[in-house]
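Provided herewith is a single structure, encoded as structure tokens, for subsequent inquiry.
Missing here: one protein chain of the complex. Every other protein chain is in place.
Chain IDs A and B follow the sequence of writing; residue 1 opens each chain.
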Amino acid sequence: MMKIGKTLAICVLIITLSALSALCETDVLMMATTTSTDNTGLLDYLAPEFKKDTGIELRWTAAGTGKALKLGENCDVDVLTVHAPGAEKTFVEAGYGVDRREIMYNDFVIIGPKSDPADLKGKSVSDALTAIQKKEALFVSRGDNSGTNKKEIILWKEAGLRVPEKEKWYIQTGQGMLSTINIAAERNGYTMTDRGTYIKYEFNSGGNPPLAILVEGDDSLKNQYSVIAVNPGHCSGAEYETAKRFIDWITGSKAQDLIRNFKLLGKPLFIPNAE
Amino acid sequence: MDFIAEGFVQAFRLLVSLDPETFSAILATLKVSSYSMAASLIVGVPLGFLLGYARFKGRKQIRLIVDTLLSLPTVFVGLVVYAFLSNRGPFGEWGLLFTLPGIAIGQAILALPIVIALTATAVESIDDHLRLTLISLGAGRKQLFLTSLWEVRYGVLAAAVTAYGRVMTEVGISMMVGGNIKWHTRTITTAIALETNKGLFGMGVALGLVLLFIAFFVNVSVSFLRKR
Partner (left out) sequence: MTAKNFIYQIKNLKHAYNGRPILDIADFSVERAGIVGLMGPNGSGKSTLLRFLGFIEKPAEGEIRYNGKIEYPFSNAVKSHVALLPQTPYLMKRSVSKNIAYGLVINKKLSDRRIRERVHEALDMVGLDVKAFAGRQWSELSGGEAQRAALAARLALKPDVLLLDEPTASVDAASIQRIKDASIQARHEWGTTIIIASHDRQWLLDICDQAVHLFNGRIFDSAYENILFGPWYPENNGRWKKKTADLQSIIVSRPPHSSAAAVLDPRRVSLHPLSRPVRTDHHCMTGLISQLTLEKNNNNVLVSVQIGNLYLTACASDSPADSPLLFPGQNIKLSYHPDSVHWI
């Protein structure tokens, strides 16, 4: 029985020590980001460079833009990297965020089976979506209130169509972009994705994926990424100074060049456009 | 289906090559489950013991509540713990969100009903005969308590192993409270969720197998402990 007592005492000690050590760490920037920046590996590529230049450790939790904005509103992170301009503006206007800066963009594409049953190839976005709805071709949506999902809903509306909800041909996965693409591939359906994630998907499937890009290049498909610092006036605990340094760094010329050179299969995933 | 075979190969490769990302996740899993198990055992064993041992008013009702809590959904626990640890929550200033101790709190809540219920069941099963025997051999109140506790050690061990299984394999709390932060709060299960999200099913299978290896080693050492 003495042994149990000792073991317990040691456990308590370990817990206390590790809890203390967690409190002692400094110069950490906590970011909430969209799944696409994480899934493509961009942040894994940028974070060490950021640390080298500033000594600040970047930690991020990846979530849909909806949850990322919520984490910012709840003061649980210091900075956000998101891609839903409309929601971002609301976020800033509500006083939750400051210093919103655009950093890069890629574009959305509509992908689908190579056989292209709804005959989308070469159509404009509006025509393509109209064709899908008319032919009731299977369409897989994120359905998770993410930036991509928000964009998709806007596109349905801009095409003058009713946003599908319970239709049989409309599947809402509630999952990340790559999972959603995989589901679309399994079900032989169409989906909308950011180009970066599609390239990553192409890369994962050894360069020969079952789904191909069918609609691209439309102005309305631009996917703009921005950073926003959590408003220190709203969140007293937010590391505003550190967040500011990150924003200055990522909009600076060095980071912008890094983003330009981030390629998969020889294709750039994001195009820097910080002003 | 080939990603399953691919997963086996990859699991082996990850373990043999001491892949730093995998080992960081293994370490995080082991750390966080050790914290949560220690906490839930320290709190749960005495409570379970009392619940099984003492006869008081409302005992049956408490038992019913504890048994119900066995079905706590992990995502729900994660959400509630997040609400408390969020910077706008009541314990925000502790800075536990997105840390391993934060996840451990959630997992301890998950494990606690299991530890309490199974300990209570073990204690109930030793019934009156042990008490009678110990008093008749001259045990005092303290010895009565300690020896009874020692007598149910296998029951407590079983409770711990069951709770450990649940804690190690949960993903809802680790994801919600831990945030799946690489090198810090990425556990094996959140890594599986991430890899699956990224469409890297083989990697997901590999990590799942790694988790099974760990569970296997835990159970082997437990059965060794029992034999002694």
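The criterion applied here is as follows: a residue touches a chain if its C-beta (ideal position, glycine included) is under 8 Å from a C-beta of that chain, and two chains touch if they have at least 3 such contacts.
Predicted, not measured: the structure shown is a model, and the values here were computed from it.
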Could you run through the displayed chains and say which ones the absent chain touches?
B
Sort through B:4, B:64 or B:135 and give me the one touching the missing partner chain.
B:135
Chain not shown: contacting residue from B:6, B:67, B:124 or B:151:
B:151
List the residues of chain B that touch the chain left out of this view.
129-141, 143, 147, 150-151, 153-154
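Following the convention adopted for this analysis, only the chains that are shown with their structure count from here on.
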Counting in whole Å, what is the centre-to-centre distance of chain A and chain B, each centre being its mean C-alpha position?
32
Would you mind writing out the residues of chain A in touch with chain B in their complex?
1, 8, 11-12, 14-15, 18-19, 22-23, 30, 35, 39, 44, 59-62, 74-76, 175-176, 178-179, 181-182, 200-201, 204, 235, 237
For a test of understanding, state which residues of chain B touch chain A in their complex under the given definition.
31, 34-35, 38-39, 41-42, 86-89, 92-93, 95-101, 104, 146, 149-150, 179-182, 184, 194, 196-200
